[in-house]
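For this depiction, one protein chain was excluded, whereas all remaining protein chains were kept in their positions.
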Amino acid sequence: MNFLLPRTMGGDPADFIAANNAMGSPEYAELLRAQFGLDQSIFVQYFSYIRELLHGNFGISFTSFPVPVSQIILKALPWTLLIVLTSTLISFGLAWVFGTLAALKKGGKLDTIMVGTAFYVQSTPYFWVAMMIVMVFGYYLDWFPMAHALPAAMGEVSNLQFIGNVFYHAALPILSLVVISFAGRMVVLRSNVLQVFTEDYLVLAQAKGLHRRTILFRYAFRNAFLPSFTGLMLSLGFAVSGAIATELIFSYPGIGLTIMNAILSHDYPIVQGCFAIIAISIITMNFLADLVYPFLDPRVTLD
Amino acid sequence: MNKKEQTQVKHKSDLRMNFEKYILRNTRAKIGISIISMFILVAIFAPLIAPYEPKAIEFMAWEKPSLKHPLGCNSYGQDIFSQVVHGARITISVGVLAGLLTSFVGVFVGLYAGYKKGRVGNILMRIVDVFLVLPSLAVMIVLAAFLPSMGVINMIIIIGALSWLWMARSIRSQTLSESQREYVFAAQALGKGDFEIMFKEILPNIFPVVTANMVMVITMSMLTEATLSFLGLGDPNLVSWGQMLSIAFDNSAIIYNAWYWMLPPGLCIATAGYSFMLIGNSFLDIYSSDRGGAIQL
Amino acid sequence: MNNEVLLSVKNVDVEYEVDRGRLKAVSNVSFDIKRGEFFGLAGESGCGKTTMAFAVMRLLKGMAHISNGEIVFNGKNILELGSESLRQFRWDQASMVLQSAMNNLNPVMTIGRQLADVIVAHEGKKTKAALRERIKKLLAIVNIDESRIDAFPHELSGGMRQRVVIAMAMALKPDLVIFDEPTTALDVVVQYNIIKRVIELKESMGFSILFITHDLPLMLEMCDRIGIMYAGKIVEVAPVEILLEGPAHPYTDGLLKSFPSLVGPRTKLKGIPGSIPDLITPPKGCLFKNRCTKRTKDCENDPVNEKLSEGHYVACFNKLNGIM
Amino acid sequence: MSEKALIRFENVDKTYTVGSLFNKKNIHAVKNANLNINKGEILGVVGESGCGKTTLAKLLTNILDISGGELYVNDIDISKMGKAERKKFRSEVQMIFQDPFGSLNPAHRISYIVGRTIGIYNPQFTAVQIREKVKDLFTIVGLTPPEDFMDKHPNQISGGQRQRIVIARALAVEPEIIVADEPTSMLDVSIGIEIMNLMLELKEKKQLTYMLITHNLASARYMADRIVVMYGGTLVEESPTDELLENPYHPYTILLLESTPEPYKKDKKAIEAKEDPANLADPSPRCMFYKRCPYAMEKCRKEEPNWYQNGKHRVKCFLYENIDGPTESLVNIDVYVKKETEAIDY
Partner (left out) sequence: NSTDKSGDKSATSEQDTKTGDDDSKSTDSGGSDSDATQAQSGGILRIGDYVLDTQMNNKNPYLVSGVWVFAYPFQYEKLFYANPVTGEIEPALAEEFTWNDDYSQFTSILRDGVKWHDGEPFTADDVVYTYQNLIDYPVLDRYGIGKRIKSIEADGNKVIFNFNSTFTAFKNFSTAIFIVPKHLWDGNDPSTYLNEQPVGTGPFMWTRYNTGVDVEFTANKDYWGGTPKLDGINVLMYNSAPNLTLALLKGDIEATSGAMAMSSAPEILSKDNSNIQLYSGQTNFVIAMNNEKPGLSDPVVRQAMVMAVDRAKLIAKGEYNAVSPVSLGWLPDLFGDVVSDEANQLGQFDIAAAKQLLEDAGYTLGKDKIYQKDGVKLSFTYYNASGAPAQQMEAGMVQQWLLNLGVEIIPKLATWPELIGLGMSGNYDLCQLPVAFPFDPEAALSSSFNSSMTAPTGELATGTNYFRYRNVEVDSLFEELGNTIDTNKRKELFHNIQVLVANDYPFIPMYNIGGHIPYFDDEFGGFPEDRPIFESTQSMINIYKK
């Protein structure tokens, strides 16, 4: 499917390149097609794709011929992972804390405001939030850089400076992702906590005369976290979707942007490669989650 | 004859009962409904409300808000207020239609896979899982690049094609648990057909979930429409809120301080989506408390 | 058993705020439990038993509140306790075992930790070894092997989980243990075993028990005294022997005659037709009058609690058996 | 009885497959069940939770397919029915469920719930006819006047009334056989006894055959002509009701009897038994009760006992293996009597 999906797009990449560079010469397009291996039948293409995939190759990009797709993806992936993972962790942590606070004071002022805001933010177009963030923090206030993952002409710097720079530049993209994903997560965690509050063991914990702190941290917090753990891993797939707009708006060199451009220029190998990588990483994440889960929840066993 | 009439009357009162139950009793639902009705009214009477033709390139570019142009003019010299008013039409109808399409497919697949299980159901769910692993926005972009250009219909199909996945999943899990309930066994023991059980027995019981899901999908559809437009995959011949934002971004509205161009469409999307979410959420609340859900402690 | 009153519930009302108005789940309920007594509370579903028990633990929250009366425990009105003294009161003096064994324990903590929590919360920090020693002993009293101390709840059977909760309830040697339908989810055999054990513990420790169940035969076999609740009110309180001979209230009588028996002739039983009135808009007078075979026009008034003999109270105008 | 029984279970097995792809387990919920039910009889099935009672009921009503053996109703093998036969079968065998709250679809009015059932089997009926029929049924199950109930939703009536609707729905197809799975366990006793009375009454009126499932021996005694005791997926004992209570053969039956609270029985001894739930996932042949049985022998762990039969009373237990002819129970209650324990302190 990875293979077919991009190929269903209309238009021929070789014609496109030829038209833009060689007065649309069909002979030239034909030469390009041969170079890309697009002159063979779709089956031959498919089998060579599979063969290469088994060797860990994703083929060679058309639009940046003759660079291997894996090289392109490997360069982009870390940046996307950085912002996606960091923002997921931050938003999850915040959501956890605020979700619990809101649940504790269900119906209270904080709760009403938090939940209302969360709903509202959830229905806000993501890219718009990002745009507003660029506008305010990047352009007008100039607190953070508006683009790039690192400063221009950075030169040699110490590791610490390097990391500092990385996060200084990732701040706005991460902030925008956090703002958006925080809302949804908070609502979910809040209702998880509320759900846990209705459990008999929590009633019993109260009856036991435990300190409020103990009830909250030992009994409510952890149990409320569990149901959303697997969801957390799955949500990374969405986060990548979110990354497309982020990277576009923040000129951030990640994989979302790579996909977007590859699709627009019909560069099948890159599209295929990105989809494969994303699918593989999400599947791996889920697998890891399944491995870790038994340690968090003793009810689940590993077998 | 008489009987039939009677049952119809009954039916109505049933609807009214549900209406009262789900909507009137719930403040949040009331707020949601009123906001959304306002938007729908604006959409319907757009030509009467909007002072100008939304696409007419008649005025000075970058005009600031004034009495003549409440929200100023955009970079081409189009009246932004008129565009916002007309945008309600496209954005909301894309949302609603995509929501309906999604619900239709999602409910069918979800019910089928959840109740009948079997091979077809399993394959369907496999497909759902496979697609869910891919970043949906990217797949939508591919689809957008693939489908022949048909404007709004295109947009609706693209959004619908992917958002039914979640819906099918949620309906399926709901159906799975519902089909463990004894009334389903009872229906089976009575010899009712599969489709009667799926649609007449199970569906009415998960209806609030369906509705809530649908409402969420509507919100998501409006957001997706905006995002796709922003990425340049929308239909430029239509004025939608997403399209407006897209053009605002592309034309560097930021450097012109054109908040009057960037804020209103975004706020409209958020507000409309918010009101849909309110409705959906209050449905779910009532549903779960109907099922003896959370008892407060 | 001595005659010292441990718990005295006086004219307690509990109301729930619901959509349609106020639901009086417990109204004007009074009863005493003596030190060392095994007191049962029986009645149809929804008659307010759990609400009553929660009121004694002051666990009612949110939409429920105790609108009237007092609950005197060991001479102190617990409705006046502040939050810290309430915390200390709970479990230390009165502990509770809830209905379903499955959900009483936190699924992600070992039972040892959960037992330790109780002890630490009330007796302060202790060394690990001392705690474990204490917990092992506790498990032993409910016949659970000490090797299970680090087990998670899901690794135990339903009966064992219920035993763990019982051990937990005993941990601080409280004066009162409340059982709210502790065994309905369990099989008769297991239920029988557990309750016998509880009685043994009670005998040697001397605490009192408030036992709530639907299962009247069980109660009759185990309890010293039984309160029968109907629609939020206690209609009769009587020692078991009196009930077995013949109750005074028509409702109690109907209830006792609803249970088929394993012995005696296989006669046809009658049951009690009808159902509990709506507690939000209760009818005037005796709440049972609509289902009562002995109904007279007196029943349009509120019946008052009458003491018939030591420990036997009834609220009815048309008492049975001529006991007077 | 020389004639063939109305319902015959012949070596019926049912296994559920559970677990994930890599970790499949088979749960043997019903094992090698042999059982006859005669026309007009009430058969009680008792046993602890999870021993397979509901499964047995669902097999008989064909909600579940059997995994092995044969199950005949009216001499038709119900696992091999065609479409028409199945429809006829559905009108012969009806089920009443444990949970009156769950077995009525909350989305429909009760008149629809019952009426639709009539409609399925009587497509020729007009709406008016159906309504009349529904009213009749409501009257039969004691919901009078029927007009008061017709247009209500299940959640607007009480539990006892709901269970009456369930019975009315079952009667709507005029069945021969009714399988009742703990029909009163969710109801208050005072209500439950009325339902039992109603069922008994209907049995006389309509010549019904019942399979009544309960975990309460006293209820079984109240209703049933004959009682089957199940343990761990197997039928361990079967006997006419009075005989079973007087002269229980199986160690488990006796444990069950002694553990059932009975305030009116004098001189009850305190008993104690091991708790060790039967493992239905273990496929090896054995007596399922051996772990808890005070009489357990080496054999019990390795083989499955055969039926020992004494007239209409039969048992699956190795204690009776070598007995010919009628016998008294070989199980003494004293094996369960609790030993004195020393004073407890902690």
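Here the chain labels run A, B, C and D in written order, and each chain numbers its own residues starting at 1.
We take it that a contact is a pair of C-beta atoms (placed from the backbone, for glycine too) under 8 Å apart; a residue touches a chain by one contact, two chains touch by 3 or more.
Just so we're clear, the structure is a prediction, and the values are computed from it rather than from any experiment.
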Result, missing-chain neighbours among shown chains, is A, B
For the full complex, which residue in B:43, B:111, B:254 or B:269 touches the chain that was left out?
B:254
Among A:149, A:175, A:224 or A:243, the residue in touch with the chain that has been omitted
A:149
Positions on chain A where the hidden chain makes contact
9-13, 15-28, 31-32, 34-35, 61-67, 71-72, 75-76, 79, 134, 138-139, 142, 145-154, 247-249, 251-253, 257-258, 261-262, 264-266, 270
Quickly run down the residues of chain B that touch the omitted chain.
55, 57, 61-62, 75-77, 144-145, 149, 151, 231-237, 243, 246-247, 249-252, 254-256
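Following the convention adopted for this analysis, only the chains that are shown with their structure count from here on.
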Whole-Å distance, chain A centre to chain B centre, using C-alpha means?
24
Where in chain A do residues touch at least two different other chains?
203, 206
Note: chain C residues in touch with at least two other chains are 59
Under the touch definition given earlier, write down the residues of chain C that touch chain A in their complex.
57, 59, 86-92, 95-96, 98-100, 103-109, 117-118, 121-122, 152, 154, 165, 168
For chain D, which residues are in contact with chain B within the complex?
58, 61-63, 86-87, 90-91, 93-95, 97-99, 102-108, 116-117, 120-121, 127-128, 131, 151, 166, 169, 173
For chain A, which residues count as touching chain B in their complex?
1, 5-6, 8-10, 106, 119-128, 131-132, 134-135, 139, 194-195, 197-198, 202-203, 206, 234, 237-238, 240-242, 244-245, 248-249, 256, 259-260, 263-264, 266, 271, 274-275, 278-279, 282-283
